[in-house]
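Written below as structure tokens is the structure these notes are about.
Here the complex is missing one protein chain, while the rest keep their positions.
Chains: A and B, in written order; residue numbering restarts at 1 for each.
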Amino acid sequence: MSVLDTIRKYREAGYYKEFDYHWGMTVDLDRCTGCEACVVACQAENNLPIVGESSFAQRREIKWMRIERYWEGEYPNAKLNFIPMFCQQCDEAPCETACPVFATYHNQDGLNTQIYNRCIGTRTCAVYCPYEVRYFNWFTYTWDEPLERQLNPDVSVREKGVMEKCTFCIQRIRQAKDLAKDDDRRKVRDGEVTPACAQSCPTEALVFGDLNDPESRVSKMANDPRGYQVLEEQNTSPSVVYLQKVHGDEEAI
Amino acid sequence: MVMKKLFDHGEPSYEQVNQDVIKSLIETGPKYWMLLATTVGITVVCFIVPWMYQIHMGVGVAGMNRNAVWGTYLSNFIFWIGLSHSGTLLSAVLHITQSDWRKSIYRSAEAMTLFSLMVAATFVMVHVGRLWFIHWSFPIPNPMGLWPNFRSPIMFDVMAITTYLTASSIFIYMGSVPDFAAVRDYSSGLRRRIYTVLSFGWRGTSKEWHTLGWAYTFFAVLVIPLAVSVHSIVSWDFALSTVPGLHQTIFAPYFVCGAIYSGTAGIVTVMYCLRRFLGFERYIGKIHVDYLGKLLIALSMIWTYINIMELFTGWYSGSSAEIEFLKFRLFGFYAPMYWEMILFCAFVPLLMLFKSVRLNWNRMLVISILINIGMLSERFIIVSTSLPRKLLPDSYGFYFPSPAEISITVGSFAMFATLFLIFIKVFPAVSIYEVKETLNPLRRAEKT
Partner (left out) sequence: MLSVHNRPPKIQAIAKQEFREGVRVNVSVLEALKPLRKSALLGIIGIVGIVVGLKINAAYSTHLKPVQPIEFSHRIHAGENQIECLYCHSSADRSPSAGVPSVAKCVGCHERIATVRDSAEIAKLNAYWQAQEPIPWIKVHDVPDFVHFTHKRHVLAGLECQQCHGPVETMDRIERVADLTMPWCTDCHTLNQTDNGLDCYTCHK
């Protein structure tokens, strides 16, 4: 049984079938070089604030996309693994049951929404999230003089006391849907939506698309035998599939 | 069963009960005003001012970070909710079992419940990021057509706390109506007018007594399951998450037991103050401290058992995340606090097995304060050792409270003291009519 089947296992039969999309992503860890281009692209695209040195030292950074490093083995034979970690858009998301005001809920495209202007800042979702990909605005962050001109007008700028997280670049998804409507198409074609992180990845480790469409590139990648989900045992059934890194067997060579 | 003496210094007469209680209400010395001014001052300086600063700046004023998004505010919230648990619950249980020794202490115990709940509710407001939108968490019909999420444990909390607050307020008020009437009949002028309104025109007809007795018992029955459910629900805030150390089925009984434990210790502290500063030695005596001490021993044993089971289930799960978290809790930065809590809450209460400790108010005061220090650290440890040790090792972090958080914690105690000081001058702190019920009927015949 592939990972894609397990995604569907915990869902009612054909839940997303009646809807158009189920957005998902695959991360090929074999291709990831840990260059953090995705982190920077995300920062630029989604109006992420620069929190400053002291806040960063207090671990109050806001990075919807982060590269986790895990070392395997002891020093001379140590191997480094990177895991890009961002919102997994779980189908059984713990954060969704946590929010008392429906600022986060599951929408028809299979996304965990985060509605900033509805958030009251109880931070329960961040506690419940096993991936720790939710970031809180501890202060109202501002941009220095010329920098505020690079803000993306399609994304809200968040104020203090608001939780935020990766949205799979919802503004790009909405725009692609908008253009599809202009062409009198019901559905967005595969490859028309690319989140900022996937777009900037030099090795194309990140692939984004519609998991409902069996022909899409992401569906094919998700069926890869190397596929696994992070913290699968938590039963959150994420929409992000990681493709395992394959270490070369040095001794055999 | 040997009937214990309710009154250490002999039974008071009817007139004396009235005199003693109403005197505590009416006679207000300069000491009281100084004390009140001090507590109000501490509340403003340590609680209100940092809170206002935090509202202005953002929650970043507190020491929380992205690994530990909950901190001292939430642990204090649990502590105060816990402190609120014993008063009304104990009062209701003892009312149903018709225990006479309840009658002189229940009013202040219930007041403790009410005011701890208020302080706890304030901590929720301190905790949230955008206080100005907190009304969205109440199911108020609104033109946006948006409702709160009833699946959310936070929402359960809102429901449980508001219900408990309402029920406890009605419970304490209902029991006070005949006493308000008594105060009204003993006073004149403005005070008489105020107490006329407060006592709802109580005359003491047999129908009124009958209705009060019926309604009071009804509420006593209602409040008991409510009290148990409230802290279970507070525990679900944690237990429904997937955080190692919080995601446990034992959490609801653990929290309820701990809540009643700290609440009972709180009652002992409050009783001491009433005896010492309001001169209720005649009414609050050996029998109360004896029974409360025994209750504390029993609760401390249950609490210790659940604590051992918590460690055991964590270890037995074999999950590496759980074991990593246990290591941090038992031997990490906050280990001294953890062992201090074990000492204060599991071992110190065993001293009460000796009668010489149990019957001595001063020693009991020290023990009860130590227990509550232990419980305060327990709540802090629950929050601050589990959240930084979640499932992904990359996100292991650390949490230490900021000066603002510590100041607000100190201020909350002053706020509680302020509310209590106001209470003792508005409500008769010892129930007049219920104490009279325990007096010897023969003596009443003598007097009248």
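Throughout what follows, contacts are C-beta pairs under 8 Å (C-beta built on N, C-alpha and C of every residue); 3 or more make two chains touch, one makes a residue touch a chain.
This structure is a prediction, so every number in the text was calculated from the model and none was measured.
Q: Kindly state which of the options B:P139, B:G213 or B:P336 is in contact with the chain not pictured.
A: From the options B:P139, B:G213 or B:P336, the contact with the absent chain belongs to B:G213.
Q: In the complete assembly, which of A:D154, A:D190 or A:D213 touches the absent chain?
A: Among A:D154, A:D190 or A:D213, only A:D154 touches the chain that is not shown.
Q: For the chain left off this view, which of B:G204, B:P336 or B:P403 is in contact with it?
A: B:G204
Q: I need the residue numbers on subunit A that touch the omitted chain, in ascending order.
A: Residues of subunit A in touch with the missing chain: 105, 107-108, 111, 113, 115-118, 154-157, 167, 170-171, 174, 178, 181-182.
Q: Spell out, residue by residue, where the missing chain touches subunit B.
A: 14-15, 18, 98, 143-145, 181-182, 184-186, 192-194, 196-197, 199-204, 206, 209-210, 212-213, 432-433, 436-437, 444, 447-448
The rule is short, and it goes like this: only the chains that are shown with their structure count from here on.
Q: Centroid of subunit A to centroid of subunit B, CA atoms only: how many Å?
A: That pair's centroid distance is 43 Å.
Q: Over in the complex, which subunit B residues touch subunit A? Could you list them?
A: Interface residues on the subunit B side: 57-60, 63-67, 69-70, 127-130, 133-134, 136-137, 146-149, 151-155, 158, 237, 240-243, 387, 390-395, 397-398.
Q: Contact residues on subunit A for subunit B in the complex?
A: Residues 55, 58-61, 66, 68-70, 83, 85, 94, 97-102, 105, 118-124, 126-128, 130-132, 135-140, 159-163, 230-231, 234 of subunit A touch subunit B in their complex.
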